[in-house]
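Okay, so here's the structure we're looking at.
All protein chains of the complex are present and in place, except for one that has been dropped.
And then chain A:
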Amino acid sequence: MNKIIRNLKLFIQGFLSINLIWFIGYLVSDTTVIPNPIYVYKNFGNILTDHMMIHILYSLKRIGIGLLLSLLVGIPIGILMAYSQKINRILYPFIYFGYPIPKTALLPIAMLLLGMRDGSKIVIMFLVIVFQVIVSVRDSVYNIDNVLYQVIQSNGASRWQMIWHVTLPAILPQLLTSVRVSLGAAVSILFFVEGYGTTYGVGYYIQDAWSKINYVDMYIGIITISIMGFSLFALIDYASDKLCKWNR
């Protein structure tokens, strides 16, 4: 309970300080590009008439499917790389090389191959997250104490039981940390991938308002996407707290 209050305090403090900087920016600059934050919040009711919930759900769907695919692909690959030297030798150079490539640079290719709809958007999300997942899974499997396997192997555990009881729980804390980091990147990439081929999504909402020179709505979109990013962050933190009690 104490922790919730502490986090809430942190949230409010951060929220207020960012808005204070924004407000100062509004005072010192004389441009419509930085509107008065108070005026923006007064118009926050626009999210209802603009059906913001639908935009949020579309964005979450794209991130969610991208995340799910990355986990489904990344976890087995990470485990295989850790267990088999042969597979590691083949895949590691590819991962090592592919990891730092800015995935947004691949957007034109994805668009050409998969079209302008959700396919290309989800593929970019997937690429942003999956490398992180593979690397963190592989490294945390490396760190598992061999004795843990030996004990349950001597109890007669099958390979699957060993993965279920030892490998998967062992990789969870680091996996959640890396998912948290890569979700942050995924949210920021929404802005790019929702700039084409759709009329839904928070990224689209911001760009639409921007092109209409409706700065109030643009700011509302920016605030919404920020809160979305923050909420995903908090959600993973919460999950990590619940699932990795043993690690505290």
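FYI, a residue touches a chain if its C-beta (ideal position, glycine included) is under 8 Å from a C-beta of that chain, and two chains touch if they have at least 3 such contacts; residues count from 1.
By definition in this document, contacts and distances are computed from a predicted model.
**Student:** Have a look at "Threonine/Serine exporter ThrE domain-containing protein", "ABC-2 family transporter protein", "Glycerol-3-phosphate dehydrogenase" or "NitT/TauT family transport system ATP-binding protein" and point out the UniProt protein name belonging to the hidden chain.
**Tutor:** "NitT/TauT family transport system ATP-binding protein"
**Student:** May I ask which residue of A:I152, A:I222 or A:A239 touches the chain that does not appear here?
**Tutor:** Missing-chain contact among the listed residues: A:I152.
**Student:** Can you tell me which of A:I65, A:L106, A:A170 or A:A239 touches the chain that was removed from the display?
**Tutor:** A:A170
**Student:** Touching the hidden chain in the full complex, which residues of chain A are there? Just list them.
**Tutor:** Per the touch rule, chain A residues meeting the hidden chain are 145, 147-157, 161, 165-166, 169-170, 172, 244-248.
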